[in-house]
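Complex shown without one protein chain; remaining protein chains in place.
== subunit A ==
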Amino acid sequence: MTSSPTIGVLALQGDVREHLAALAAADAAATAVRRPEELAGLDGLVIPGGESTTISKLAALFGLTEPLRAAIRDGLPVYGTCAGLIMLADKILDPRSGQETFGGIDMIVRRNAFGRQNESFEAFVEVEGVPGGPVEGVFIRAPWVESVGANTEVLAEYDGHIVAVRQGSVLATSFHPELTGDHRVHELFVSAVRAGS
């Protein structure tokens, strides 16, 4: 693909603007997505940070859950950060009642695993496949991955916990590269989208 891939950012709630800016910096054509019909024509999709319970409810309410599940099953490349990682998990360890995910990565996640806001932190994290040294990880009431299936690659750990994973063309991080101005993780995703197109 020579032109920029078109990558949507699920804009139900959360830090959508930061992802749009990071994707643009990584040379993608970024667009906000809120409706099922807006999924057509996308080369990839980002599920932003936010509140996973809210995103889950709004997705169900506006008929996005099933179309998104189908798109992911059909191979749409997706990247999720924080709440986005939760939404891409096949299983949540401690879901709120009625909280459903889109799935796509064979893993079990624990919500708010690193603690509440007072425990939110920044630390350097080395991510496999990201050149140029560790990335600044911003962890905000962050989840971690409890366990992964045989086909899920672990790309990063912090303090003994899995914080970045990939299965096929679906990528997820517990932390928020979109808040740092370092676009290397977004570049990793955009280059995977290009390669798959």
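Definition applied: a residue touches a chain if its C-beta (ideal position, glycine included) is under 8 Å from a C-beta of that chain, and two chains touch if they have at least 3 such contacts; residues count from 1.
The working rule: contacts and distances are computed from a predicted model.
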Candidate names "Pyridoxal 5'-phosphate synthase subunit PdxS", "Monosaccharide ABC transporter ATP-binding protein, CUT2 family", "Oligopeptide transport system permease protein OppC" or "FAD-dependent oxidoreductase"; UniProt protein name, chain not shown: "Pyridoxal 5'-phosphate synthase subunit PdxS"
Chain not shown: contacting residue from A:D90, A:E122 or A:E146: A:E122
Interface residues of subunit A (partner: the chain not displayed): 11-18, 34, 49-51, 53-54, 57-58, 61-62, 82-83, 94, 96-98, 111-112, 116-128, 134, 138-141, 153-159, 176, 179-180
